[in-house]
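A protein chain is absent from this complex, but the other protein chains hold their places.
The block that comes next holds chain A.
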């Protein structure tokens, strides 16, 4: 085993690692802040969509219900992400829906989507305000 030259080691240590660490962490702090902001924006975006209340069980239930409709993976993904409530939206997400699905099938698809997938935050808000209205009517009585 050879011992290194003690002078070299001491010189290396005195090279003020504080300054290097300070500069590195300042640049790192800027990156970390912008990353935190972008993650927050992403979470905010997702929380406004109907996907907010989904869980793995709901997704599994939805996919099993979709098996006999014969949709592609991309179409099922879009149905999960957007929870369409009208036939127009289904026509947008399912390619060539006029040729592949009859009107009853589109209605059945809409029914499956709205029954299995939980509603988005706006639908919840509407339900809450209607509850508040009924509460006010009951209070004076």
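Assume a residue touches a chain if its C-beta (ideal position, glycine included) is under 8 Å from a C-beta of that chain, and two chains touch if they have at least 3 such contacts; residues count from 1.
The rule we apply is simple: contacts and distances are computed from a predicted model.
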| item | value |
| --- | --- |
| Which of "Mitochondrial inner membrane protease subunit 2", "DNA-directed RNA polymerase subunit", "Tubulin epsilon and delta complex protein 1 isoform X4" or "Erythropoietin" matches, in UniProt, the chain that is not displayed | "DNA-directed RNA polymerase subunit" |
| Residue ranges of chain A at the interface with the undisplayed chain | 21, 28, 31-32, 34-35, 37-39, 41-42, 44-45, 49, 74, 78, 81-82, 86, 88-89, 91-93, 95 |
